[in-house]
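The other protein chains are all here in position, but one chain of the complex has been omitted.
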Amino acid sequence: MSETILNVEGLTVDIPLGSGTLHAVRGIDFALKRGETLCIVGESGSGKSLTSLAVMGLLGKRIQVGAAKLEFEGRDLRSLTPRQMQALRGDRMAMIFQEPMTSLNPAYTIGDQLCEALQLHRRVSKAEAMAQAADLLGKVGITAAESRLQQYPHQLSGGLRQRVMIAMALMCEPDLIIADEPTTALDVTIQAQILRLLADLKREMNLALILVTHDLGVVARIADKVAVMYAGEIVESGTAKAIFDAPSHPYTRGLLDCIPVPGKTKPGEPLGSIPGIVPSLVGDVAGCAFRSRCALANDACSETIPKRTASGEHMYRCVHETLISEVA
Amino acid sequence: MANAPALTAETIVAISPGAMLRRRIFGHYGLLFGLSVLALVVAAAVFAPLLADHNPYTQDLFARMKPPFWMAGWDPDHLLGTDQLGRDYLARLLYGARISLLIGIVTALISGMIGTALGVAAGYFGGKVDLVVTFLINVRLAMPVVLVALAIVALFGGSLQIVILVLGFLLWDRFAVVMRSSVMQIRGLEYVNAARAIGCSTTRIVLSEIMPNVVNNLIVVMTLEMAHAILLEAALSFLGLGVQPPTPSWGLMISEGKEMMLFQPWLITIPGVALFLLVLAINLLGDGLRDVTAPEAKG
Partner (left out) sequence: MLAFALKRLGLAVLVTFTVSVISFSLLHLSGDPAAAIAGENATAADIAAINRQFGFDRPLTVQYTDWLWKALHGDFGESYYFKMPVADLISDRLSITMLLGVCSISFALLTAVPLGVAAAVRPNSLIDRTALFLSVAGQAMPSFWFGLIMIVVFSIKFRLLPPSGSETWRHFIMPTVVLGYYAMPAIMRLTRAGMLEVLNADYIRTARAKGAGAGRVLFKHALRNAIVPVVSLSAVQMGFMLGGSIVVEAIFALHGAGYLAWESISRHDLPTVQALILIFSCFYILFTLLSDLANAWLDPRIRVG
């Protein structure tokens, strides 16, 4: 067992609105060790992006973040000053965003932006920083790195820009990288390349990776651990193998049914879908948030939902003790 | 149990567009302020003969420079006092509102027609037409408005009509710029292509498909240009090269009062505040209309 990089317990994110408080993330737990990849899966609005921004301390002042435990490399992030948090960001923990087209500053060269990430945290000369940047651009698969450093973001394609973003995240050799839907905005062929790159880099540099996505295809390819989020809660979590082999929460099952499986799904057969919409999280929310869309829902679902253990690390939140796989 | 959510799809849909607009208008204090002040000025201008006991042109050399009501020694017969020729200041102020509003409205109409025609043509046809119009806009912007207006008015001889015509032919640039870009955005939209596909004539497409969608912007520019024209007329008249005495133009009143401003500062403060309030009201109305009709373009 290697060291635990990130340990989160009872994380909440509350957004005050004119009409009440939006409980966007409602008490989630997860932990991550060096060398592991955790995929946080969920549909848009499930709170997965907010979770990653909360860990990075990138949410605005208006948004309240709470947690029973929020430890990064043994340090309590809740007790850090904004300045200490700023020193961690980009150094020990880095982030890659969804929109490579708009995530780079149009006014500065790629080289300047890469160097900035290093020079903010290390006392290095510009030349040393440039050398490191060129080296990393090569590592993320960009050829002619030296000339790319002189270019501006608008001269690069989306795939290249996302590689630059990855290189930027790696500049200080962080222990944790959070990638928020890093492939969503890219072409399908490029998506696969970027994912393989992330997986390779994680192994090579022995870092912890959190990948936020709504795409179960991505999860199947890269994840060690999976956390399925729904309406601000983790409804099921465990190793990727456990989740895919024995999905225990009706929502996870629903998600898996939406994916066509070659050989199994017959031509012409309609793909699975989950009817209904995500409930509003403004005001007090109790019971299972999925019950209005769930085929197995009964009166007990509006009570407090127990957290159940399926096997080992595999947990899920449902009133049904044993999953009735035939019904779902 | 989950409590009733405050915002669901149903409650959002339940608000009609009209109610939404009303809500935005009544929540916008600038707009309300602008509208009320403008309404007051319009009423003052329309009912000037009823509101003023005096003729704005009648001189009374025995009642010169009477102070207004907040100062000692004021005459109940002249609420805002009299000027250096003994003319009633309230009457001149009220009749002056007519001049300012007339200048503002007619100028905005003339320049609005010129600018809209050019802007819509450029935006709709693009290509060479656009090049020519853009060039004209550049030429117009390069001409110093105050200087050119002063020179032409001076050569023709100042009169209300000349000032209106000169300003009308000079202030069309913003109409052209705004209409050009608004029409360009709309030109490529599906429904315009659809109208073209079913064989609508150009005139018809412009009048019934495009104009209704840019009329908001047109009204906003119109208010701003009205304010601009009112300020310019006042400046021209102040410099003695606009509307000529004895017309009760606010700019002229300030110009006439400035000789006496050492001892009778209210001679310039009264018409100045009136001018400021009117222009402020029109600007706030314009800004408010833009915020209300296109909340996303706030800034």
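In order of appearance the chains are A and B, and numbering begins at 1 in each one.
We take it that a residue touches a chain if its C-beta (ideal position, glycine included) is under 8 Å from a C-beta of that chain, and two chains touch if they have at least 3 such contacts.
Small disclaimer: the values here were computed from a predicted structure and weren't measured.
One of B:27, B:212, B:246 or B:265 touches the chain omitted from the figure, and that residue is B:265. When the whole complex is considered, the residue among B:39, B:113, B:146 or B:207 that touches the unshown chain is B:146. Check A:63, A:87, A:205 or A:300 against the missing chain and you find that the one touching it is A:87. In the complete assembly, the contact with the undisplayed chain comes from B:234, out of B:44, B:80, B:93 or B:234. Contacts to the hidden chain, counted on chain A, fall at residues 56, 58, 83, 86-91, 94-95, 97, 99, 102-109, 116-117, 120-121, 151-152, 154-155, 165, 168. For chain B, the residues touching the chain absent from view are 30, 135, 138-139, 141-148, 150-152, 154-156, 227, 231, 234-235, 238-241, 251, 254, 258, 261-262, 265, 268-269, 272, 275-277, 279-280, 283-284, 287, 299.
By definition in this document, only the chains that are shown with their structure count from here on.
With centres taken as mean Cα positions, chain B sits 54 Å from chain A.
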